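Of the protein chains in this complex, one is absent; all others appear in place.
Showing chain A:
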Amino acid sequence: MKKRNMVIFILIIAIVGSISFGAINGVKLGKYKIPPIKQKIQLGLDLAGGVYVVLEAQTKDTGKELEKKMEQTKAIITQRVDSLGVAEPNIVIEGKKRIRVELAGIKNSQEAIDLIGKTAQLQFVDPQGKIVVTGKNVKESDVGFQQSATGKEEPVVSLRFDKEGAKKFEEATKALSQKTDPKEKAIFIVVDDKVISSPIVQQPISDGKAVIQGSFDVKSATELANLIRAGALPVELKQVQTSVIGPTLGLESLDKSILAGAIGLLITFLFMIVMYRVPGFIADICLTIYILLTLSIMIGLDVKLTLPGIAGLILSIGMAVDANILIFERIKEELKSGKSLRMAVDSGFKRALTSVIDSNITTLIAGTVLYYLGTGPIKGFGVTLIIGLCTSMITAVFVTKFLLKLTVNTRLSKNTKLFGA
């Protein structure tokens, strides 16, 4: 029995050790490659660098109506951002009237900000200045090709209206086509208050299709088609906050924070061994598992690591250490009261458990509030704190217990001094 437990114990140390080595340095096994955790974990804007903009809707709407408009706005912005080709943009509605757009890795902030805020307002205007149809009634917009007057194939933007738009367009073109003066037969296609083209209407157009000609190349035609397709924003947006973070700043902060974290962990590990001997060593294994688990969950859930997130992580490591300290202090007390090691571990563990659970759940309540009421970095802090607390409870309750029981049944148990008694 004793021998077997010792073998299992050493095996666990070896496994945890090699997994952490793999996590730090990455693994290469023939064809299979697992990159180091540092590369896998997604970085928030403050670490990766990039742009963020907070836009506020200028509207008096409230309640359901506002909610609906904000959702629409978000969808449109998402479409626009997608055309920028940003990897995993983060677009969230903050509070009631604000939208936060985070674009990691974007270098040209101006371009991004312009594009997010840009509304391609498309209007068809008759010679009297009356607006016939607007972009609102456009169902589809695409790039097409049409022969120009000189016989060259040139890119155009082809549109298809919805039912309402088609009807309005038909009525207007019918009226225009009946005019005799060519000046009065033109329909002006206006994008963002700029006349793009003004074709002459020869006959009524009833199929709901229209073409915008202009001196486009393929790229500019695609851009316009995209902007029209994305539609007009349902509300006017005002920039209330913008931030550009250089990537060098981010990388520097990450490396330094990792260094700080590593030294802090090392001191904590040593402290635990000095204070609690064998259990302290067990706590170190448990902590290592805890950190690996927490980081894996963060990778799995696509949680982005931010600077406050690092602080949250360190704080939750503190809580994980605390759970172990609570258990070991109890075991020490039980040993001092004269119980055998096996008894002391059992009852000490049981007694510490209510403290561990109650204290962690109350902290969890605070973390949850942070997550739900916080924005941006505060939210990130809340998420890492919640993940950290849950994992720390699980590892303290199950892993520490399992390892303690293993060692109780080995030769190590002969000397209760090794358990801090």
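Details
FYI, a contact is a pair of C-beta atoms (placed from the backbone, for glycine too) under 8 Å apart; a residue touches a chain by one contact, two chains touch by 3 or more; residues count from 1.
Here, contacts and distances are computed from a predicted model.
Think of the chain that is not pictured: of "histidine kinase", "Protein-export membrane protein SecF", "Electron transfer flavoprotein subunit beta" or "MoxR-like ATPase", UniProt labels it "Protein-export membrane protein SecF". Among A:14, A:218, A:240 or A:301, the one in contact with the hidden chain is A:240. The chain omitted from view is touched by exactly one of A:8, A:175, A:314 or A:390, namely A:314. Touch with the chain that is not drawn comes from one residue among A:92, A:200, A:218 or A:259, which is A:259.
Across the entire complex, the residue among A:43, A:159 or A:385 in touch with the chain not shown is A:385. When the whole complex is considered, the residue among A:268, A:296 or A:347 that touches the unshown chain is A:268. Touching residues on chain A toward the chain that is not drawn are 46, 54, 56, 95, 107, 109-110, 113, 239-246, 248-249, 252-253, 256-257, 259-261, 263-265, 267-268, 271-272, 275, 307-308, 310-312, 314-315, 317-319, 321-322, 325-326, 329, 333, 351, 354-355, 358-363, 365-370, 373-378, 381, 385.
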